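With one protein chain withheld, the remaining protein chains of the complex are depicted in position.
We call the chains A, B and C, going by the order they appear; numbering starts again at 1 in every chain.
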Amino acid sequence: MSDTLPKYWQSLAERAGDPGVLEQARNEFAEELPVGTAFAPPDASSRRDFFKMMGLSATAALVACNRAPVQKVIPYVARPDEVTPGLALWYASTCGGCSAQCGLLLKTRDGRPIKVEGNDEHPVSRGGVCAVGQASVLSLYDASRARFPALSCKRTTWAELDAGVTEGLRKATEAGKAIRVVLPWVMGPTAEAAVRRFLTAYPTARTVRYEPLGELAAIGDAYRVTHGVRMVPDYRFDKAKVIASFGADFLGTWISPVAFTRQYTEARDAAGKREMARHFQVEPVLTLTGAAADRRFQVAPSDLTPALGALVRKLAVKAGRTVPALAQLPAPALEESSLDEMVDALWAQRSHALVVCGGDDVASQVLASTANALLGSEGTTVSLADGMALDADALSYGELLSEVRAGGVGAVLFLGVNPAYSDPRGGELETLLKAVPLSVATNDRLDETATLARYHAPDSTALESWGDAEPRRGVLSLRQPAVAPLHETRSVVESLLTWAGASQPHYDFLRARWEAEVFSRAGAAGQDFGAFWDDAVRRGVVTLPAAAVEAPAFREDGLAKALAGVARPSVEWELVLYPTVSVRDGAPANNGWLQEVPDPITKATWGNQALIAPARAKALKLNDGDVVRVGVGGKTVSLPVLVQAGTHPSVIAVAVGYGRTKAGRVADGIGANAYPLAAVVEGRARRVVPGVAVEPTGEKQPLALTQTYHRLEGRPHVREAELAAFLTNPRAGNEEEGGHGGGNGSHPLSIWSGHEYNGHRWALAVDLSACTGCSACVVSCQAENNIPSVGRDEVLRGREMHWMRVDRYYQGDEANPQVVHQPMMCQHCENAPCETVCPVLATVHSTEGLNQQVYNRCVGTRYCANNCPTKVRRFNWFDYKHDDPMERMVLNPDVVVRSRGVMEKCSMCVQRVQEAKAQAKREGRPLKDGDAQTACQQSCPAKAIHFGDINDPASAVAKLSKDGRAYRLLEELNIGSSITYLTKIRNTGSGSGT
Amino acid sequence: MSASVLIGYFDSEEKVLDATRAVREAGYALHDVYTPYAVHGMDDAMGLRPSRLTWVCFGAGLTGAAAALSLQYYTSVVSWPLNVGGKPFNSFPAFIPVSFELTVLFAALTTVAAFLIRAKLFPGNKRVALPRVTDDRFAIAVEPREAPADMAAAEDVLRRHGAVEMARVEVAS
Amino acid sequence: MNDASIHTPRLTRAAGWAGALAALALSGCSGPVNNQQGYMPEQPVAFSHAVHAGQYELDCQYCHVGAEKSRHAGVPPSSVCMNCHTQVKKDSPEIQKVAASVAENKPLEWVRIHRLPDHAYFNHASHVTSGLQCQTCHGPVQEMVRLEQVEPMTMGWCLDCHRKTAAEQVSAPPPSAPRSGELLAMSSGTPPPAPLKEPRILQPPTDCSSCHR
Partner (left out) sequence: MSNQHLSPLRVPLVSEARTLGQLTEEICAPMERPPTWKWWAAFAIAVSILGTGAGIVAYQVGTGIGVWGLNKTVGWAFDITNFVFWVGIGHAGTLISAILFLFRQKWRTSINRAAEAMTLFAVMCAALFPVIHMGRPWLAFWVLPYPNTRGSLWVNFRSPLLWDVFAISTYFTVSAVFWYVGLIPDLATVRDRAKAGIRKAVFKVLSLGWTGSHRTWSRYETVYLLLAGLATPLVLSVHTIVSMDFATSVIPGWHTTIFPPYFVAGAVFSGFAMVLTLMIITRVVLGYEHLITIRHLENMTKVIIVTGGIVSLAYGTEVFIAWYSGNEYERYAFLNRAFGPYAWAYWTMVTCNVVSPHLFWFKKIRTSPAAIFVLSLVINVGMWFERFVIIVTSLHRDFLPSSWSMYTPTAVEVGTFIGTFGLFFTLFLLFVRVLPIISIGEVKSVLGFAREPGEVPADSGTRKPAHSAPEPLPAAQGSMAAPALAMATRKDVPV
């Protein structure tokens, strides 16, 4: 039977089967789990300690079963003031998921953080949160996180660790050996201050900035060339009218996808602005951004830079400038006409045009910067004044390796970076570190790098620690803990300060720095810092008045040198290593939600694949699931093939972030690690590798896809219109009125008169034009509604449990298809086919128009799911137990955990709606539009989902449902869907029609 | 009180039909006729009236239909009306199948029950069948009369119509 | 047909048995299934609601603070008991248990009496702010020396009240907790929001998703 059980849940059983592991697990738990310590003196000042207690009573509640076992109620001994059991507390904070640092609201219940939402007041992320940010709350409870500091992977105390580290640092300093702090580019101003304090304390210390994907480094280095400053400008897609992106997946993974998505949808709000930015995408592999583009040109990876060069050349001609450095660039394979189309469009908008470039190639970033300079878009779509300065003095990781090899390094500190896994030279680290007397890692777990370090000083997660961020100059985002550290971990800032001999709590350091540096700039004249601080903590973000900053100017002098190496090799295969929107560079991989959220393009879960073009697959007689060996320079990785439309024929693309070996029980062994295949050019890792060998192994490995059919078969489920047609006819592309009469609002002939909805009537509107398919909603829904992750085996059987999914269809040529995304959830049909067929009334309609599913009444005939025309119902095939005592803490106590054998589906977040209604009632006021938000709506970075009362004519959803773009699914069935879809508008410039 | 019944055994359907008619025409009261299978024409021969079980069946069927419809109406409209798939509380067309089934169920069970009761068939019944009438013999049972001579005449009638055997049996009345 | 027809009484007897069985089956189905009515376990501390809520007329929400704002009414922390019992009846062995709890920082493990299954959502605040008396559901607590579950607390019992309340068009009392704006008004001097003009007619929901979600 074991092989029929889902793998994810099975792995516990596997562990249980191994007595050694079991013993280890037991010890761990005995020592660390709240059981013994729950009643330890809760420090009166540490207001968030008591979650443990509440966790315990929650455990009791979950254990409770049919017939009255005696249940205990365990109250606090002394209840913290702000906590009322059963009431949610919200903390404004800042995401630590990636360098974008979006604003968050953390929802805690009874002391446990249970949900991450976007902070609407945050001027950069503006209420959106991506999938990774959403999932960070599950990572908080990751059972594989380090629970204590360690020396040589064995438990130690912080005091011993600090003594050892300080001693090691002192020795290194005394010996004149170098101390190297390896850290990411973006840590936040206060953490950078702590790093500076550390560097001051140890004169031989220097920073090494490490970034697995190399994107920020490439931009920084390019701007050092073109503007003399190592920085990342603030890209403003909202101000752009034409966007040309060369391989930058800015909606998916590039720099700050949440902020960019919101800006992008604003720039393309055809309905509101009556105009729409045109988006060109030039890329070798279909990305989320390419899928959204109006015009997508497919090029080989090695052709990206030449193509961009040619574009810049043409721009220079338009601008009447001669840039000699451009002449040396090789000619691109991209057609002249395509280039001209882009150049004309860009030049027409000039300062409102934006050229961006992705990847880790400095030359192409230099070209993008040149293009923006030529267009004059600096200051509008590319703001250098608001940009983010990067550490100008930092060494590269390659330089560090050389130093270590040379024997001059006395201490290395890894601050949350994992080069042993994510650098192609990661394998060398183990031997190299043996020569370094002191090595310390602050990674959150004993991962690939931390196990190599002598000391492990685990950092607390972003949800457990203080901190701040400056995602745009002048926008200061505060991070506050939503819970005291669950384990014996310590904020990296505190660690650095301690080792620098200036030990003080992170909070004090942060507050002091804010008082000294932020408060003074805030222009809050006459205000008391205490009030300012309290307000900042409450809001989570402070926007400082614009300071007059002189933006650096473009200069040509370095171009020739920077562009010297650009070549266009002609090879059979080029390997592209790309990050996915879920596990990104691999850091958050040990997270069931992220592993299971399907890739927005490939729809693959649990692992990476070798993506190849359909034509190439046909030629090689390769099908989905055929395992190929990808090799370069003696290193090989075996991966199943996924035939991916929109892939350049010379490309084999592999996602990074998989194949972890020491991330934990979820991620280990899922997929293969492709980082070792990366090239190393001049000490830098490069994710485009020309000349790899691809050979079929003859093996098969099924792909865990959530969608296996990719064409609409001409069905009108997704409707689209060209901008020009839409501007003349608001119903363009949406003329179809449903098969047999009817149309928006009006009902086809029916023998029944229907029911009246006199009070609220909830409905959703989904703007297909705004939706980018990023899948943040899927994870948000999963977090809000206690949806289990079922594991690879169950996904393979087609049993993922997501209540909402994002359908992705291809149209046109499969070599370079048009892509549409359609969020799909329960349609809450007025005449719901599922309700009629349930024998036991487990699914019926509410008086507020919701299609209710009563789990406890369900006997599990699955008839409803069969009769569901949109197949959005999900069945609990097994007991998907939330049995990890840590991970169970993430459960939302307002939503019941479903047992085996029952059907479940989207409830339109009825618990949130009820809570909003109850709140309004208690406050004695009517419910306003926007009081109740569904989880998917809340986190959508594109604000593509609108929820509200369709009976309230003032509500957004009521207005949208009457829009010319509005249509409902399957109207000819007379199901009366409550979900309105809005036609997708494209701006391909091809005139009219779809 | 008990009395002896005269039993005449026959070995074929034709003979027993003839004999039955003859016994009745001779003015004897027929106690009953026992046969191994349902002999067609015997109702006439014995002068039995058609059974009234058809009416029981009809009544029970009506009861079943009424019960089913009221159950469905009560539960769906009165007790807890719920909006199921936008259909009205009283979704009459959808109630027809169950009504039909219950009509048949009530009719069938009631008819059989009425038959069993009327025919006094029940488990634990101590009645014993006459020899071989459940196999290959047909038997006519003639009600006794006061005068023994009459019974002798009856025996004669039976014998003339081919009775292969005669017997007198005491039965409870 | 009069052969051996002596067994009619048996038939009637059998019919009687069948009837009795059917009645039993029916009563079994309609009777309280799985409810805890009458549950009155012993508690770790012999706390008497009759003394506190009855004799001394303490407000329920003095101890059960969550009742008006949270879904949980909450069991009071031991420290709440000690608000008075540092002075009153310090020497009682029962009080000493509570004092010990506070001293050792070890919560008392009360036995839960009123409970709904996990799949039923219940919100105290919604009911209390609608003007429902605690006793309506919890019985005459102020007379109970040892607490007992009085009502069946089944789904049907909940629904009966919801349906009746909806039918009778009962109004909610004015909110006792400050409304949004009122707090601000109290502290900052801005004009408080206008009082509600019309009383809120209670519309207790009978939708499944009100409680099952």
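Everything that follows uses one rule, which is that contacts are C-beta pairs under 8 Å (C-beta built on N, C-alpha and C of every residue); 3 or more make two chains touch, one makes a residue touch a chain.
In this text, all values refer to a predicted model and were calculated from it rather than measured experimentally.
Trainee: I'd like to know which visible chains would be in contact with the absent chain if the whole complex were considered.
Mentor: If we consider the entire complex, the absent chain touches A, B, C.
Trainee: For a quick check of understanding: of A:R805, A:H828, A:R965 or A:R986, which residue touches the chain that isn't displayed?
Mentor: Checking the options A:R805, A:H828, A:R965 or A:R986, the one contacting the hidden chain is A:R805.
Trainee: Given the contact definition stated above, which residue among A:V229, A:A502, A:L841 or A:A920 touches the chain not shown here?
Mentor: In the full complex, the listed residue that touches the missing chain is A:L841.
Trainee: Name every residue on subunit B in touch with the hidden partner chain.
Mentor: 9, 11-14, 32-40, 42-43, 46, 48, 50-51, 53-54, 57, 61, 71-72, 75-76, 79-80, 84-85, 87, 91, 94-95, 97-98, 100-102, 104-105, 107-109, 111-112, 115-116, 118-137, 139, 164-165
Trainee: Which residue numbers on subunit C touch the omitted chain?
Mentor: Touching the chain left out of view, subunit C contributes residues 1, 3-4, 26, 29-33, 35, 152, 154-160.
Trainee: Residues on subunit A that touch the omitted chain in the whole complex?
Mentor: Counting over the whole complex, subunit A touches the hidden chain at residues 1, 4-6, 707-715, 717, 739, 794, 797-800, 805, 807-809, 822, 824, 833, 835-841, 857-863, 865-867, 869-871, 873-879, 900-903, 969-970, 972-973, 975.
The criterion applied here is as follows: only the chains that are shown with their structure count from here on.
Trainee: Just curious, how far off is subunit C from subunit A if you go by their C-alpha centres, in Å?
Mentor: A distance of 44 Å separates the two centres.
Trainee: Roughly how far is subunit A from subunit B, centre to centre by C-alpha average, rounded to an integer in Å?
Mentor: 80
Trainee: Calculate how many whole Å lie between the centre of subunit B and the centre of subunit C, each centre taken as the average of the chain's C-alpha atoms.
Mentor: Centres of subunit B and subunit C (C-alpha means) sit 61 Å apart.
Trainee: Could you check subunit B for residues that touch two or more other chains and list them?
Mentor: As it turns out, subunit B has no residue touching two or more other chains.
Trainee: Could you list which residues of subunit A touch at least two other chains?
Mentor: 844, 846-847
Trainee: Given the complex with subunit C, which residues does subunit A contribute to the contact?
Mentor: Residues in contact with subunit C: 39-42, 53, 61-62, 64, 66-68, 70-79, 84-87, 759, 844, 846-848, 850, 852, 854-857, 894-897, 907, 910-911, 914, 918, 921-925.
Trainee: Note which residues of subunit B are touching subunit A in the complex, please.
Mentor: For this pair, the touching residues of subunit B are 82-88.
Trainee: Subunit A touches which residues of subunit C in the complex?
Mentor: 34, 36, 39, 41, 65-66, 69-72, 74-80, 101-102, 105-112, 115, 117-121, 123-126, 129, 172, 174-175, 177, 179-180, 196, 200, 203, 205, 207-210, 212-213
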